[in-house]
Structure formats: structure tokens, C-alpha cells
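All protein chains but one are shown in place.
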Amino acid sequence: MSVARMGRLARGPNPLLLELLYDPALGEDRQHVLPYLLRIDAAHILMLAHQGILPRAAAAQLLAVQRDLTERLRAGAEVFGSPGPHRGLYWLYEREYQLRLGDEVGGAAHAGRSRNDINATVARLRMRDELVALLGDCAALLGVALERARQQAATLMSCFTHLQPAQPSSLGHYLTGVAAELLRSTEWLADSFPVLNRSPMGAAAGAGTSFPIDRGAVAGWLGFDGAIENSADAVATRDYAVHLLSGLALVGTTLTRLATDLQSWASFAYGFLSWPDDLVSTSSIMPQKRNAFVWENVRGEATVAIGALVNTLVGLKNTPFSNSVEVSSEATAHAWPALRAGRKAVQLTTLLLDRMEVRPERLRAFVHGAGITMTALADLLVTRHGLAFRSAHDAVGALLRDLPEGTEPEPAIVCERIPAIVAAATGRSIRLGEDEVRRALDPEHCLLAARHGGGPAPEAVADQIAALDRHRAQLNARLTGWRQFLAAAEHRLAEAIAELRQAHPTGGST
Amino acid sequence: MSVARMGRLARGPNPLLLELLYDPALGEDRQHVLPYLLRIDAAHILMLAHQGILPRAAAAQLLAVQRDLTERLRAGAEVFGSPGPHRGLYWLYEREYQLRLGDEVGGAAHAGRSRNDINATVARLRMRDELVALLGDCAALLGVALERARQQAATLMSCFTHLQPAQPSSLGHYLTGVAAELLRSTEWLADSFPVLNRSPMGAAAGAGTSFPIDRGAVAGWLGFDGAIENSADAVATRDYAVHLLSGLALVGTTLTRLATDLQSWASFAYGFLSWPDDLVSTSSIMPQKRNAFVWENVRGEATVAIGALVNTLVGLKNTPFSNSVEVSSEATAHAWPALRAGRKAVQLTTLLLDRMEVRPERLRAFVHGAGITMTALADLLVTRHGLAFRSAHDAVGALLRDLPEGTEPEPAIVCERIPAIVAAATGRSIRLGEDEVRRALDPEHCLLAARHGGGPAPEAVADQIAALDRHRAQLNARLTGWRQFLAAAEHRLAEAIAELRQAHPTGGST
Amino acid sequence: MSVARMGRLARGPNPLLLELLYDPALGEDRQHVLPYLLRIDAAHILMLAHQGILPRAAAAQLLAVQRDLTERLRAGAEVFGSPGPHRGLYWLYEREYQLRLGDEVGGAAHAGRSRNDINATVARLRMRDELVALLGDCAALLGVALERARQQAATLMSCFTHLQPAQPSSLGHYLTGVAAELLRSTEWLADSFPVLNRSPMGAAAGAGTSFPIDRGAVAGWLGFDGAIENSADAVATRDYAVHLLSGLALVGTTLTRLATDLQSWASFAYGFLSWPDDLVSTSSIMPQKRNAFVWENVRGEATVAIGALVNTLVGLKNTPFSNSVEVSSEATAHAWPALRAGRKAVQLTTLLLDRMEVRPERLRAFVHGAGITMTALADLLVTRHGLAFRSAHDAVGALLRDLPEGTEPEPAIVCERIPAIVAAATGRSIRLGEDEVRRALDPEHCLLAARHGGGPAPEAVADQIAALDRHRAQLNARLTGWRQFLAAAEHRLAEAIAELRQAHPTGGST
Partner (left out) sequence: MSVARMGRLARGPNPLLLELLYDPALGEDRQHVLPYLLRIDAAHILMLAHQGILPRAAAAQLLAVQRDLTERLRAGAEVFGSPGPHRGLYWLYEREYQLRLGDEVGGAAHAGRSRNDINATVARLRMRDELVALLGDCAALLGVALERARQQAATLMSCFTHLQPAQPSSLGHYLTGVAAELLRSTEWLADSFPVLNRSPMGAAAGAGTSFPIDRGAVAGWLGFDGAIENSADAVATRDYAVHLLSGLALVGTTLTRLATDLQSWASFAYGFLSWPDDLVSTSSIMPQKRNAFVWENVRGEATVAIGALVNTLVGLKNTPFSNSVEVSSEATAHAWPALRAGRKAVQLTTLLLDRMEVRPERLRAFVHGAGITMTALADLLVTRHGLAFRSAHDAVGALLRDLPEGTEPEPAIVCERIPAIVAAATGRSIRLGEDEVRRALDPEHCLLAARHGGGPAPEAVADQIAALDRHRAQLNARLTGWRQFLAAAEHRLAEAIAELRQAHPTGGST
């Protein structure tokens, strides 16, 4: 039978379909679909044989071809030859079996299944591999981020709100905060694993089958946690793609925020950070330039998932709740480049954090005149002089109103003017000691004092990092568990194949 | 002190800011922010008193005002009077305390906190209420969907792929599949609860505080599971909004698929379903019309979350990892209307499913000529006559190629022609019995046989529903647990306030 | 007849539909739909009378009610009384005519039309008003932007790439560039006017009508440029909403870029710009703060159109090409809040640009050590000493490699080292004069020299501004033309009504 003419169709596909749809898909499918298709085939054939739906000898022959194709694919050898007009990978693949084994055996594997459940299963296997790899990248990023946070836990810097200097903090505290957010998002991504890791095989075209198949066995050999219960759901859903892209979009968005801060702090105006020559670029016309341009790639790659998420949701919108090309091919296709881009962003960020050079002296110099201890001064008026916080805040504000912008009050000025301001506003008479004021105005002292509410005091940051490290260890343990579980399934599948083929060695001669 | 002139600022806000920003926000904030602000204030004041940061007597006075404001708000009474120029709810609110209690007491509550952590906390409390309500709506929808699935588990209908009749199935099987997808998405939404339910209070402006506050106590009184560890994270993150909107977008997208199918099946061309007069509309010019238009509202409202999700991610993109208006006000604002719309879509779908009228006779009549048992015929050739599935499929396809579209082969025709086709293609000689062919061509028989792979056989569907019911019970139990937990926290807060106020009864006289 | 029970429907709407759909819509519709509905009604009734489809006396009676309702609406009086169960504004509105004039006359206006074409027409009229207002806002922004650009055309500043100082430029050149982009986007928005400004009236439910209506007359009275030719298109399309939201999203995105630059340049690290106290905020706990926070609102409001655009496209996706609630109500609804937000962003930006305080001394001080004249130094080696640009660039790069970051070479150092570097790299012997080097290193001199390629030399910027001013004048002229055209149509409609009512004065007595 021709791959092009089939069943009730008297003609092969239109040349434009070949040019625009089948041929472009085939290149991608050979690389990214065929390996999974072969694995699914192995498990399905094995199950058909175990259930008595397919003679064991025939199964052994089919598995021998499956093995040969798998090996050819791994070796980069040609698999199908030049296809001529075709209707996509699956038909070429099935034809290969028929060519090698004759129609009677070669066409026997497609009982109790359909391209619909196969496609749904390929997509899950492929995305599972991507997810595990992505989680590994995220875990590596978290390791570096927390390590850098630990190193910089005592490095004084101003924190910022609305881009303006705010209060004494540390670079380590900032990095810990970002790591906390990334860890949560990574955990959210990881939570998709059990949703993703269920098998559609057996759902066939969406209406199940009357063949007495064993879905659980196929699922187990493929490393799934079990089979999807309802066959319509099995072929219609692509929810896990929305899960993954949502998680990736969130991780990516956080990376853009980190990139915005760090690139800014590495600019000439701040000079807090820099990267070595192998991580910056210069300009084709401005010889002075050292651009931390990689952060711009990070921002770009990190947000690819947003559009992909939109396209996936758009792809699902107003489609029938069943299998369709729009859902199974088109809507699902957006995830792959987004995963590639997202992983790139995570890997580049890891590299940049790892190689980031910090200039503590620039961080310290910056705070002069920035007024970042004014809150501490107000706090002093509350804790030592009994003012209400709002009155204290107003008094400090009034003091600053008369100073030129970009200057800070000297302790002596504070001691002189604040009592008068307070007296005028509240009628209270207070008296400030120059020592206590000097301490309040010392950013290093403020940093040490900010140990409540999740603040940047080094000891508090150490506690925060310790807590995050515990979560990270749990994440790593889950990841390791999954990898082992998947390897064990692969091993069981190989063993079951070997067992069957040993019992029917003629299969091997094909 | 004027609410407009404050601290170092010598002037009130520009009239255009009032008109475009402060005034429009105030209306929304009075209704949706103030109730949460009052509750946070109660917990914070109580904590300051317990920690000795605020005299207990002052705390009692502040709590008396807090109570009065809370009661006025509940009663719909005016809270602040006409504000004049202002800079937003928080300042008006704080001024109210100062007006009533004087600056010394009235301005004392703002120690160890900032508008940044307060805003972050309000957003979480408000979204927690929305999430719990949304989950309740989803749970109700699942209850109805599964109930209808159970009722229709034996109602024969064709399932469809690519809009074409596919194989015998049942309406109950379809509904079970959709319910399975919705249940998973609801669980995904529910998993956001613990991420959302952590307290930012104490993070202050993002750098924590030197006041010896007790974050855990505040978190507990507010019904949180604990405090967020890092203060930068606490004010910078809005990840939970991305979680919720992703979940809502996914639920919504599934609702558009259900709506697409059901509205189509209710149309004149199918006539499978209908709704009573109180759920359809007619036309202003076409008297014959009975339009199931509500599904179009469902589709519209269900997808509002997609744009809101985009806007939230856009809002976060390339912002500093710190508090900013862009993040805390602007990016967060998209969630509220999307939640309102999403809940509307869920509630309307529940109503429509509940009131849906099924016409089994139309469902059955439809399958005539639709060819949906052709797979069963091919299966018969495999299981009873030893053909490979592909050969069987090709043989049936060849048979159909010669029939006019929209007609199905009679059993006698099958028995006559198939053996010839098979012989020509494979050289094999087979002989079909008219009885076995008649059974294969009987859709009711096929439905009963499709009990593998998650298929629509009524007994299989019953199992599927039972499994979903167990999950649904777990979901409901989680939801109930959260509601009780939150009620208990509210109760503890009320008791702690009462205790403190009893010890300092003068506070009540204000 | 009840508004709830109608035509073939024996029952009013379900209470949940009232609560979730009809009642919420009614509030919005009274304010934003009814005024347009009344105007459409006037034009339609007039046309029916002119065409002899409706007796003139009946038309006069209907127009009298129309006038009364219009006046009540303008005066803020109640229009329909308390509606009770209803199915939306249109039916309430039509009932009002029937109540006042009896069924025979009151129900006569709905010939040759349908709610479908009416809704399509209301949406266009409403969006036309919004578009004209938005374009007015954009024109005002462009006026201010170009005025500020003109004032700052000679204010030296560094331009930046990758956040790093790049070359000498001016604030005026930067603002001119942004204005050029905004002007193009505004023109793109304006180009939607003729697409938008065509009348759907007469399309009825989408299949036109057999009544001999005069579409052109109705279109003319409503200020449209003509009628939409195909009735299916007329009720199905919402393309103009995509046009407007695309334009608005583009304008908004540019505003976020402007806001990012200007807020950054106003921060403590740069100090180039500031705003007076009525346009900044301070912090609730950090008394030193002067936050240019309005830029964060600008960024948030400016990007609302992105999500709205997504939702509009999502709303249209996979809908029938016909009227549907999903298209005409749901998909169209996203435009209104986005337009409100977009206009807010434009207006706030205008205010901020207008009131922006520039600190030329900070701009000038910043360039020290920033290396922004290194390109000019390389250019000197090309133009005066015959080096290839790449060799010149490499030589300057080599010179800088040995200097500490953040320092610039003194002219004497340049004269001493560059010849050696050039000799080593190219074998050429050159000799630099200290005067020519000093000139090359003088940023003011570079600024004056950069008069090619659209550069920042003040005379070049003046030319750029002049060109933009010409475009802006054209834009303003188009806008004025449209406003006059619309006013003239309104006037013609009023006159035609007056004429008919004078001929049939009894209508006025109702």
C-alpha cells in the first residue's frame, strides 16, 4: 500500500500540503518524535503480546525491527530512505514495518491504539524530558544564587524602591529574596510533574477500545505514574503544557527583574558590579564600551514563554474537547522553542551570577548623601524619645525639606534642629544625644539592627538562606527520585523486550 | 497635618493626579481594601502592644477606633467624610486615627511596618477570599458535571474528531472527560493556596525593621500559614497572582471547549440538547430563534483571565525586584476583574449543565449513516479473522470508497464484499458471518464493548466517575479545612482584641 | 407584553442570568450605550419616514419620545424606572416606547433593523468618540514633547546603549526621537478612523432586509463616511477594535520606554531630572524619599492595551463569522477600560514632561570619566591620520585596556601612547597634535559635530523638530476636520428631526 493513498482515500496528499505541512514537520519529527514513538511502540507491542492480542512470535519480529530502527536513529543513520509523497511520520514509520515484515505482521501493531493516543503520549514523554532538564537547570541556578547570597550577606548596599535609595541592606539580602522567589516558582514547575506523568496510551482515538489491553503495563514501561482514566480526556487535554509554560513564564519574568537590577547596578552610574571580559561585549564604534549585554539576551529568552503560553491558550480556545490537529500539533508546538529559550535564560543567568564581580567600596560609597538612614533616625525618635512613628517621620521630613537634595544632615545638625521641629509640631520637649544620632545615621549599624521582619541583618539572612537550602534539598531529592524512577522503567522495558525476544529468537533474524 | 502635604513634601498632589489616580482608586479601595486594612491594623497593633513596642493603653485606644471604623464600614456609613485633596486611602485612614486620638496616639501604629508590606498583605488577603470563593464555585461545577455524567453514562452518542462522527460513545463519557480536566485544573488552582497564604507583614518597605516585632503572631491572627522569610521577596513578589490567573485561564479555556461542543450540539443541525426558555434568548427580528447564547457569554468571561495573565506578566517584566507602584498596584490590578469574570463563567456553566435537556432519540438517530462502527468492523477482522489491524482497516476503507458518502454498508454487503477485498489485498480467504457483522455494526453493542483504555462502556464510565468523586471529595475536604482555619484565626484575633480592650477599657470611650 | 416573556419564549430569564449578565450590563449600558442608541434611533426613524416605510406622523411621535428620553438622560433623570426582570437595555428601551405610544406606534421603529446592526453601530459610535479623544490627548503630548525637545536641544548629555554611556548627545535629541516614534504611532491610530467610521445600520441581523431602506441617509446623519457594503461583514467584524488596541499598545509600549529612561535619570544615581513636590510622593516610613512614582502608573496604565488586545483577538478566535454575543459584547468589551487606561497614561506623561525640571550641570558632570568621546578620537584617527576605522577603533580600545575603569585618557597621554599602539599594530607612524585631541575629547565639540545621520547637533535637531512639527500640524488638521464633520452631521440630524416634527406637531404632545 502506498503511504499516500490509504484506506478510503484514493489519492495522495496535495503537493502544497506536502510542502507546507508534511515535509517541514517530518524533519522535526524524525529528531524529536521518532525516538519516543519507538519507545511507545516497544511497550505497546510487548503488552499486546502479553495480553494475547498479538502472537508472541509476531511481536518478537516487530520488536526486532523496532530495535534496528532505534539503533539506526541513535547512530544518525537514515531510517526511512527518501519518503516521496507522504502523510507524516507515523505512516512512514508503519510502512517501514510492513516493508520489512510484510503486511500481515508489519501492520499488526496498531490494535488498541490510534495516532491520537500515540501523539498525546509522545508529547508527554518529550515534555517530561524537557521538564526534568529544566528543573535541573533551575536547581543549578538556585545553588549559585544562594552561594553568592551567602558570600555577600554582609556587603552593605542601599536597597531601592522606585529606583531611589531606601534603607541599608546587603547584596546578599537582595539575592536571597530573588532566590526565594525562584525557588517557589521552580517548585511550582516541579508540581507539574505528576500531572504530566500519566499515560494516554489505550485511549486510542478518544473512545478507548474493545481490545482487552493492559494500560497499566504500558504506562509502567514508559515510566508513567499510571494511565489517564478517561479516554476523551486523554486525547483532548494539553493542560500540562499550560502548567509548564505558566511556570516558565513566571520564572522568566523574575529573571527579567533580576537582570534589570543587576545590569543597572553594573552600569557606569552605579558601578557596583562587573563581569570579566569574556562575558561583556564592546561596541563596533565606541571603543570605551564594556556592555553587560548578556542580561538583554536573558530578558529576551526568559520571556519567550509568555507568548508561547498565549499561543497555547489561544490554540485550545473554542476547540472541541477531543483530539484535533489544532490541539495536538499546533497548540502543543509552542512549548518546545519556549522551553529551549527558557533553559537558555536560566543557564546564562547561572553563569552571570557565578562570575559576577562585586565592588564593595562602590556599594559603600554610593550611600553617602542618599539619606538611607532617615528611617532609622525616625525609629530612634520613637524608641528612645517616645514619639509616635508618624510624628517622628514628619519631624525628619521637615528637617530634610530645608536641606539641599542629595545631602544628609550631620549628627550635630540633627541634634540641634529636630528638638525644635518636634516642639513646634507636638509641644514635646526632647533632647538628642550626638552618639545615639551618629549610630542611627551609620548605615553599617542599621544593617546589623535590621534583623526583624525578614530584614537584611547578616544573621537574619543566614537563617533565610538556611531555610531556602532546606527547600532546595527537597527539590533536588524529588528530581533525583524522578530520574531514578524513569531509569528503572526504561530498564524494565528493556528486560521485558529481551525476555520476549529470547523466547522467540527468529524475530531477531529479520 | 494635612493629608496632602506631608513629610518633606511642601505641596499636595497635582490636581491631575487626584483626578486620574487617587480619586478613582479611592472608590475601589474603600470597598475592597479598607476592610482588609482594618483587619491588618488590628493584628499589627495587638502585636506591637504584646511586644511592648506600643503602650497597651494606646493600643486599646487605637483598637477602639479600628472597631468603630470597621462597624461603620459594615453598616455602609461614611468613614472619612469628604476627603479633599489626598494621596490615597492609607493616608486618609491614618489621618482619621490622628484626628480622633491626637498625633501622639493616632500616629503610633506605623512602627515596624510600611505601606509596602501592608499593600502586599491586603492583596493576599483579598485574593485568598477570591480563591476560596472560586474554588467553591469550581467544586459546585464539578458536582453538577459528574452528576450529569452519571445520568448520561448509557446515553449512546457518536463521539467526534475533527468534527466528524468517530466511534460510539456516550454523553456521560464526554462529560466525565471534561470533568476530569476541570478537576485537575481546580486542584492546580487549589495548590496555590499555600503559596498565597503567607504573610508579608513585618517586611516594612522591603528591608525589614529594627523594631522587635513578632511576625508569626501577626501572620497567625490574619489566618496565614506563616511569614514570608525574606523581606525583599515579601514586598516584591506577586507570584501568586500569576498562579491564580494561570489556573483560571486554564479552567476558562476548558470551559470554552465544553461551550463549543454543547452549543453546537444544541444547534438545529444536531438537536442533541436544549435548554428551557429561561436560559435561551430569541431574536429581535427572527421570531423562530431559540439561541443558547449564554455559552457565548461563558466563552467571553472564561477567557478574560488570559489577557489579565498577560498584563500581570507584562506588568512584572523588567521591573526592579522591589516594591513599586507598577508591581503592587498596576500589575496586581488585573486579577480582580478576571476573577469576577472567571467565577461568572463557572457559575453560568454550572447552571447550564444542571438544566441541560438531553434528547436521546436525536443522539441515536444521528449515528445512522455516520459510519461510526467501521472501526469495530476492522477490529472484528483482526480478532475473529486474524488480519493485521492495518490490513483490516484498509479493507474497510476500500469497501467505503465505493459507497456514496453518508451511507453505511449493510451487513449483507459487508459479508459479500470484504472477503473479496481481503483476498485481493492479502491473498487470504476469510468468511464473515452476518450475525457477527451485524453485532459489529450495532453502535449499542460497540458502546458496551468499549470498556478498555478509559473508554465509554457504562461500567467503565462508572469507574471513572467514582475515581473523580474521590478526588473531588479530597478537594472539598481541603476547602472546608481552609475555611475552618480562616474562621478560627478570625476568632482568635477577635478574642485577643477583646482581652486587650477589657484590660484597658478607656480605649472604648473614644 | 412583558419585557421578560417575549416572542416564542414563555418565560423570563433565569435569576442567575439577571444577576450575572443582564443587571451588571444594564448599569454600564445606560451610561455608555443608551446615548448612542437614542441617536441611532432618531436617524433610523427619520429614514423610515422619508422612505415611506413608517407613517410620518408615527415617526414624529416616536421622535418626540426619543427627544424626551434624550433630555432625561442628559439631565441625569431616571429613564425606565425600576426594570424588574429584563433581558437587557434594548428591550427596556423599546418597551418604553410601547408604554408611552401603545404597541402600534411604539413597536413600529424596529423595521429593517435588528439588535445586531444596532449593537455594531453603537460600538462604532462609542469607539469613534474615544478615538477622537485619544488622538487629542496624543496630539497634546506631542506638542509638549516637541516643545521640551526644542528647549533642551543644546543641553549636553550622554546618550546610552546597554545602559552604558555611549556618545555625546542632548536631552533634546532624545526627546525628539521619542516624539518621532509617538507621532508615527499616533498617525497609525488616526488611520483607523476611516476604517472605523462606516455604518453597519441596515445590515439587520446580518442578512440585510427587504424593506427599501436608505442606508446612506442613516450613515450620513450619524456622521459615518458611508455604509458597510456587505451585511454579514457589518455585523461580524470588529477589526477596528484590533486596530485601536494595536495602536494603543504600541503607543503604550513607547511610553514605558520613555518612563524607564526618565525615571532612571531622575533617580539619585543620575540626578539629571526632577519633578516638583506635587508630582512626587514620599514614603510612609522613609522620610528622605521623593519618588517619581507617577512613571510607574504610566507604565502600568500604558500597557493595559496589551492584555486587552490579546483578549479581543482571543474573543474573535474560532467564532463564526456572524454576529454573536462572544464577538459583539464580550470581545468588544475589552477596549473600553484599555482606552481609559491608555488615555490616562498619555495625559500623565504630558503632565510629567511639561513639569520636568532639567539639571544641565548634573548632565554635564556625569560625562566625566564616561569615555563618551572615544568614538570621536577614533574618528580623528580616520579623518586626520588616514587609519581605517577598525584600526583606529582597536587602537583606542588598546589605550583604554590599560587605564582603570571609569577614567578617561588625558590628551597628553593620548598623544604619547596612540602612535606607539598604531605603530605596533599597523606599522604606520602617526603624530597627534594635542589641540586636535583635546577637541576630539571635548563632548561639547562632539555634540556640535554630530550633525549627520540624524544626529544630535542642535541645528540637526532643529531640522528634525521642524519636520515633526509639520507632521503634527497635519495630524491636528485631520483631527479638526473630523470633529467638524461629526458636528455637521449632528446638526443635520437635528435639523431633519425638527423639520419632520414641525410638519407633525402632534407628536410633540406625547
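Some notes on this structure:
All chains are identified by letter, namely A, B and C, in their written order; residue positions are counted from 1 within each chain.
The rule is simple: a contact is a pair of C-beta atoms (placed from the backbone, for glycine too) under 8 Å apart; a residue touches a chain by one contact, two chains touch by 3 or more.
Just so it is clear, the model here is predicted, and its values are computed rather than measured.
Touching the chain that is not shown, out of A:51, A:70 or A:311: A:311 (per the contact rule at the top). Summary of contacts with the chain left out: across C:20, C:376, C:418 or C:500, the touching residue is C:376.
Set against the missing chain, the residues C:14, C:116 or C:347 yield one that touches it, C:116.
Residue C:236 is the one among C:20, C:122, C:154 or C:236 that touches the chain missing from this view. Within the entire complex, the positions of chain B that touch the omitted partner chain are 161-167, 263-264, 266-271, 274, 282-293, 296, 310, 313-314, 317-319, 366, 370-372, 374-375, 377-378, 389, 393-394, 396-397, 399-400, 405-406, 408. Mapped onto chain A, the footprint of the missing chain covers residues 6-14, 16-17, 20-21, 87, 90, 110, 113-115, 204-205, 260, 276-290, 293-294, 296-297, 299-301, 303-304, 306-311, 314-315, 318, 324-326, 329-331, 333-334, 337, 344, 347-348, 351, 355.
Going forward, only the chains that are shown with their structure count from here on.
In terms of their C-alpha centroids, the spacing between chain B and chain C amounts to 33 Å. Centre-to-centre separation between chain A and chain B, using Cα means, comes to 23 Å. Taken residue by residue, chain A touches two or more other chains at 161-163, 166-167, 310, 313-314, 317-319, 375, 389, 393-394, 396-397, 400, whereas all remaining positions touch fewer.
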